[in-house]
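For this depiction, one protein chain was excluded, whereas all remaining protein chains were kept in their positions.
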Amino acid sequence: MTDAHVLVRAAGLTVRFGSTVVVDSVSLSLAAGECLAIVGESGSGKTLTARALLGLLPDGAVLSADELLIDGADVRRNSEADWRRIRGARVGLVSQDALVSLDPLRRVGREVAEVLEIHGDPVSGHRMPWAALDETVTTQLGRVAMPEPEERARQYPHELSGGLRQRALIASALAGKPGVLIADEPTTALDVTVQAQVLDLLSGLRDDGLGIIVISHDLAVVAGIADRVAVMRSGRIVEVGATVEVLSNPRHPYTRMLLAAAPRLPDASFPESSFPEPVEGSRPSTSSGGDPVLRATGLGRDFRRPDGGVRSAVDDVSFDVLPAAAIGIVGESGSGKTTLARLLLGFDAPDRGSVTLDGQPWSGITEGRRRSRRGDIQYISQDPLGSFDPRYTVSRIVAEGLRGGSRLSSRTRAARIRTLLDSVGLDASLAGRRPHELSGGQRQRVAIARAIASEPRILVCDEPVSALDVSIQATIIDLLAGLRRDLGVALVFVSHDLAVVATLCDDVLVMRDGRVVESGAIGEVFAHPRHPFTRALVDAVPRMP
Amino acid sequence: MFSRPRPLRIAGSLALVTAAALVLAGCSTPAGSGEKTEGGTITFGVDVDPVGHLDVHSSQLDINAILQRPVFDSLVSQNADGTIVPWLATSWQVSDDGLQYTFDLRDDVTFSDGEKFDAAAVKANFDHIVDPATESAQASSLIGGEYYAGTEVIDDTTVRVNFSQPYAPFLANAASVELGFYSPKVLAEHADELKAGGPGISVGSGPFILSEYTPGSELVYTRNPDYDWAPEGATAQGPATIDELDVKILPESSVRTSALTSGQVDVIGDTAPSSLDQIGDGFTVTSTESPGVPYSLYLNVTRPVFSDVEVRKAFAGGFDLDAAVKAVFSDSYQRAYSILGPTTPDSYDAALETSASFDADAANDALDAAGWSERDSDGYRTKNGERLSARWISYTPVNEDNANLANLIQDGLKKIGFEVVHDQLEPGAYLDAYLAGDYDLTDWGFLSADADVLRSHLGTGGYQNASHLSDPEIDATLASAVATTDASQRAELYTQLQQWNAENAVIVPLYVPEYILASSKKVGGIEVDIHGWPLFSGAYVTK
Amino acid sequence: MRGRFAARAGLVVAALFLVAVTLMAVAPGLFTPLDPLATDTDRVLQPPGWGHPFGTDQTGRDMFARVVHGASYSLGVGAGATAAALVIGVVVGTLVGLAPRIVDGVAMRGVEILLAFPEFLIALFAIAVLGPGPVNVATAVGVAALPAYIRVARAETLVVRRSGYVEAARGLGVHPLRVAVSHVVPNTLRPLGVIATIGIGTTIVAAAGLSFLGLGPQDPTPEWGLLLSGGRNLLAQAWWVAFFPGVLITGTVVSATVVGRRLRRAGEGRRS
Partner (left out) sequence: MVFRRILARLAGMLVVVWGAATAAFLVLKLVPGDPVDVMLGVSAQASPELKQSIRADLGLDQPLPVQYVSYLSRLVRGDFGTSYQLRLPVTDVIGQQLGYTLQLAAASLALALAIALVGAVVVHGRAARGIVSVLELLAISSPPFWIGLVLLSVFAFGLGWFPVAGADGIQGLVLPALTIALPVAGILGQVLRTGLEDAEQQPFATTARARGAGPARLVLRHTLRHAAIPALTLAGYIVGSLLGGAVIVESVFARPGLGRVALAAITNRDLPVVMGIIVFTAIVFVLVNLVVDLAYRAIDPRIAAPTAAIRGAR
């Protein structure tokens, strides 16, 4: 711990809902110019811990602590009014999605100004005149590197890009010149490149003497900026220490598990020779021979913009998927990944180009003719819950995937379902459950079981693990890899997360604005990105030391 | 002859049409606590607004007769004793054959728009009444219907009305507001707006001038300062005492009542009997039995059920009318014994009051005798498989008291195994059923100051002959009655008719409705006519 | 959490009340031996008390008996009209929802025109055409309720149609008809069912309103709205004649609403 003056010190911090303890005697401290990261999976209590430091616990939550100092003041006996004096002025909060964390009905400027309206001038504490307010707002927006701050201040949150929005949110949290900034998953909703910028911004602020508490589920993200890391699990801090220390030789098994689970990008240490020299424009394909299962040729899909113009969501995309191959499609939000997936699945018809499945035309034919062959190509979405009829039980959901499931005798069907559930690592006892009674991981497994029920030749997965905790994420990825190995099913894996793609796929297409900017073998592309965008993408990926 | 009008029942009032002759009866409301003052305003709460029926010459509404009387004068006026006194006419002669009435008119009468009242004005008005375009149902029948043969102007102040055959009721009818006089100017210029009425259109020579009219809300009358031609012998002579008469439209009877008790209005008309105890002693209540045909049930004698006189009598005697009327009206209305009300001038046969009475056993025996001896599962009588059942049609909305009475009658007859199906039909449907004669009985009453009203009820093809009675003897009796000017002779003839009905139970009289007028002690001098309707010419506000 | 208990208690009471009213409708004999039409000139306007828990009206009829027997009319109209509106609404709404753009557009414009009127006025106008009478009242309120159901049915259909599981089924090569039968319709019906439960209440009130204005069934029919208007002029002398029918109407509607909301919450719980 640094000797700089301590902004926050908590000991034995405990949060209870009735009899259930959700934060269990947590102790932490934060000094000026220091960044403490609290890392843990959903439900670990990290967010509540942070909220406790703002006195912003939800109804019914009871806070107790042996010691809780903010700027040296004991805040344990604080009234709501006392807390209000602290919030914004001493401790600022930046939370996950700025689109909903900024009041969507108010202009960005007003949001930034609000803290000043409440607490007055950070220095003098006097009420600020309008002119001064506007001016301060502009400077604050400038401080977070917001381009054209004056204009931005007059815009509404939904009119800003995700990155700018997050900056605006940070600006509004810092306007009151608080000593402490609590950043709760500040980058989770952002594209990697943007994420990198925001993290840079935060570390810059940290260097200016701001004390920051970053809360994240992703060790890699915090690795870059945190001086110290506290790993939380089910309400307790299981391990805390200097970042390098914790990441390089974790003491607690849970930390090790997290580290193991976290997907990594292969660094440049790949032996170059192991890659065939890719030829520009050549069709990437896995070494394992045979005719392609799926072939996309010059695919294009246009959408009409509200203003009447036309935008090509997918443009001139061509590639093959050979049997049992695994090809990743990466890109940032809006790059056309999902549209492409829908074209491959025949959910949407291309405006240009064609798709063939097993050499037969797949695009440009009637749904009627497609239907019988749909079993060959299956889909796994990011939102399994949404893909289940809420009234159906697990077994019924999976049964829907069976070819001619209606014709099977109930016994054989039950048997098939049991084996399917087993093959995705689900206990048969879950067969009677309904979707909303399952955990996120279980749901995705059910979705997979349904997908493989028809023994498809190829699985199209759209961000299948993005919504899951790392540990779960890893298991699902293993599952998919296993299926590919055992069933010889090919994978088309759409994801924004390069690391995940790297762990699962052999080849990768990098998409931007609907076009494939670069493609080839994973190692090659990620180790020696040719296209500047790919380079930016790769560089932006947070790496652990 | 004429029908009872639609809008009246819609107003839920007592469903009576006036063929009124006015009587400046002595029954003026006693002066309130304080003494009389000049000027001031009296507010009068009534149940309906005669919207669209403000033309005295075509309207059939009681309420219109009440609300237009202050504005319109008539040739003559009729006293309680039946004698006719001069009004706009100073004197008159009836020719020996009873076919010609010659009136000598006052020469000092002007309408409130300055027009002069003269023989030509009389002719113009009477011509307007009989003009088909006027669509007059009421006045045109009061003036004699098909008997009326035109009016001739003898000179400025002399006018003669001719008839094709003797029409005794004319003089009395001439006293009604329906035969009142518009300014000829209005008739000439606003003939098509008379029904809508309003200031500048409803213009007469009366003690008040209609000065404001808000349909559905209120009518305001202001005093006619030049008025100096009240009926001979009337207590109020010269201009009216009060400056202004405000009529407020308050459809809910409970609302009218509490409007009076809370002092929002000074006088209310058509007061519900049930609300009398709520009104209490602090107020002056004048209750006047209505002349004419009481509220009755008309048995359709052309229908199988009621073609048998025995069944009709069993029906009439099969329910406890006394108890029913008592239960519904708690002594405020009397049950009726005859098809004429006690107050109908020289005609009522009081002897009947002893005759009629409720006797379930007699009724049962009669029905057994008539062959309705079997009973079905519901306990109703049957004759060779046919249930003893009668269809009663009523014109909706039926006011509550009548509805309750109907329930008691239905329930009473059920006890002797006589089913009564009560169909309450909305105007269109009722009309169809009524005109097609597709009913066994229907209900209504008929306000009339002349017993001649029976002609339309019992006479063959009479418009009010809801019983579809056709009996030469009856027709003959009615004919001679209308032609006779001699009072005692008419009374004799009408007595015969009343007794005949008592024996034949064609019309079953139920109760004698009363017009109940209640006023606060803050006002006085309000006189009521033979119907109990208020006359405000002498009314005043007390200190 | 506090209030949870209160809520559950309220739910139970509401459910019991509905059961009771339904029983009244189907088997009034269970509640009173008295004939709702039987008059008694000796016991007119008796205040509530032994023998006459709800008192008697101007013709000595037992108000309790009348209220109990009235349940069948009011509930009948409410349930009947709502059911009809629901069925028609679902059929039309689903078809429109699945139909091509143009059809959908035109149809919804039509519905929008209807929706441009307050339900009660639509019912009134319907009565203006049909003329008064119990059946016509049921029809009128049904017609009045219909557009809302059509709109909801359509909206729900669109939601379900665009939902992940319909796409998933399609991805599994399930035949569209089968998708419609096994996914679309059932999932559309649930929310509509809930709305209908609450709708019954609205319908009952509307129907009662019409009969209150004298456009519905006629005396001596013991319809609640009619009973109420029968007592309107007796407020000063005999409050009970108007009071108890009102209590029954309000009670029924409240219960229907409470139960309906519970169902809705259950539905939402399952959805998210």
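Chains here go by letter, A, B and C, matching the order in which they are written, and residues are numbered from 1 within each.
Just so it is clear, contacts are C-beta pairs under 8 Å (C-beta built on N, C-alpha and C of every residue); 3 or more make two chains touch, one makes a residue touch a chain.
Here the structure is a predicted model, which is why all the values come from computation and not from measurement.
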Displayed chains contacted by the hidden chain, counting the whole assembly: A, B, C
Option touching the unshown chain, where A:S101, A:T503 or A:S519 are the choices: A:S101
Option touching the unshown chain, where A:H158, A:R369, A:R485 or A:R535 are the choices: A:H158
Selected from C:V44, C:V141 or C:V205 as touching the chain missing from the view: C:V205
Residue in contact with the excluded chain [from A:G109, A:G176, A:P435 or A:P456]: A:G176
On chain C, residues whose C-beta touches the chain left out of the figure: 2-3, 6, 10, 109-110, 112-113, 115-121, 124-125, 127-129, 131, 148, 151, 198-199, 201-202, 205, 208-209, 212-215, 225, 228-229, 231-232, 235-236, 239, 242, 246, 249-250, 253-254, 257-258, 260-261
Where the missing chain touches chain A, by residue: 54, 56, 81, 84-89, 91-93, 95-97, 100-106, 114-115, 118-119, 156, 158, 169, 172-173, 176, 307
Footprint left on chain B by the chain that the document does not show: 1-3, 5-7, 10, 51-52, 60, 132-133, 135-137, 140-141, 193, 195-196, 214-217, 248-252, 254-255, 258-259, 262, 264, 397, 426-429, 431-432, 434-435, 463
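Here is the rule we go by: only the chains that are shown with their structure count from here on.
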Rounded Å distance between chain A and chain B, as computed from the means of their C-alpha atoms: 89
Chain centre separation (chain B, chain C; CA means) in Å: 45
Between chain C and chain A, distance of the C-alpha-averaged centres to the nearest whole Å: 48
Junction residues of chain B, two or more chains touched: none
Chain C residues counted as touching two or more neighbouring chains: none
Residue ranges of chain A in contact with chain C within the complex: 60, 345, 347, 367, 370-375, 378-379, 381, 383, 385-391, 400-401, 434, 436, 450, 454
Footprint of chain C on chain B - complex, ascending: 252-254, 257-258, 272, 274-275, 277-278, 320, 323-324, 326-328, 396-398, 400-401, 403-404, 406-408, 410-412, 422, 424, 426, 428-429
In the complex, chain C residues that touch chain B: 37-39, 41, 44, 57-61, 131-132, 214, 218-220, 230, 232-237
